[in-house]
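Excluded from the complex is one protein chain; the other protein chains are retained at their positions.
Entry: subunit A
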Amino acid sequence: MIMPILLIVYYSFLDIHGNFTLANYQKFFTPVYLKMTLSSFWYALLITAVSLLVAYPTAFLLTRTKYKQLWLLLIILPSWINLLLKAYSFIGIFGTYGFANALLEVFGIGKKQILFTDFSFIFVSVYIFIPFMILPIFNALDKLNPSFIDASRDLGASGWTTFRRVIFPLTFDGVKSGCQVVFIPALSLFMLTRLIAGNRVITLGTAVEQHFLVTQDWGMGSTIAVFLIISMVIIMLLTGNKKRGGVG
């Protein structure tokens, strides 16, 4: 199963006629591709940050509800619906006559172009990734011993200090694995860029797909894929912790 990945590395050294070359790597370091890589990272970073901002309070509040396992299941449930269908639904909601625009009309803002903008791209991506961010944070918070919080409060710490000094550091592992499972796929998203962002946003994943299936330049596509793999490994090293044995 490792063989296909080695094949990608091999292909990244071939040009479009199958000759051995380093030209693809030279091409990757030209401004066009570097800019694309940077913007891809920027979008992935934004998506991860926004998901974290929404997911942390959600997970935190969830651990404080009754029947929390059931609520958690309800949060995860939408992530089992086919991804394409959710993206398709947003085409309707964000469309010119869709629900979002109708809402804007009510508030007196008026119709806006929402589909095919950065906003819609980030919103939909966050929507899709949020369950994957909530889950590890929820698990980390759930394992947290409540007596730590009581102790901190008894010692006179304010709510905010308790959060900053006790709760957040103790759940940091969950945050890290959440970031990992959001950031890596966010780098390689490609159908969302087509459907929601209308080709305005080009991620590394879109570029790979483009080179493989549209321009048929497998060499260049593989080169980008190699960089995608490298960034993936770097992110895994940065966010990995030794204890974690897998996805669970």
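One rule holds for everything that comes next: a residue touches a chain if its C-beta (ideal position, glycine included) is under 8 Å from a C-beta of that chain, and two chains touch if they have at least 3 such contacts; residues count from 1.
Rule of thumb we're sticking to: contacts and distances are computed from a predicted model.
Among the names given as "3-oxoadipate CoA-transferase subunit B", "NAD(P) transhydrogenase subunit beta", "Binding-protein-dependent transport system inner membrane protein" or "Acyl-protein synthetase LuxE domain-containing protein", UniProt records the absent chain under the name "Binding-protein-dependent transport system inner membrane protein".
Within the complete assembly, A:76 is the residue of A:76, A:104, A:157 or A:170 that touches the hidden chain. Looking at A:36, A:50 or A:128, the residue that reaches the missing chain in the full complex is A:128. The hidden chain makes contact, of the residues A:50, A:114 or A:187, with A:187. Not every partner is drawn; the one left out touches subunit A at residues 1-5, 7-8, 11, 54, 57-58, 61-62, 64-65, 69, 71-93, 95, 97-99, 102, 127-132, 135-136, 139, 180-182, 184-185, 187-191, 194-195, 204-205, 208-209, 212-213, 218, 221-222, 225, 228-229, 232-233, 236, 245-248.
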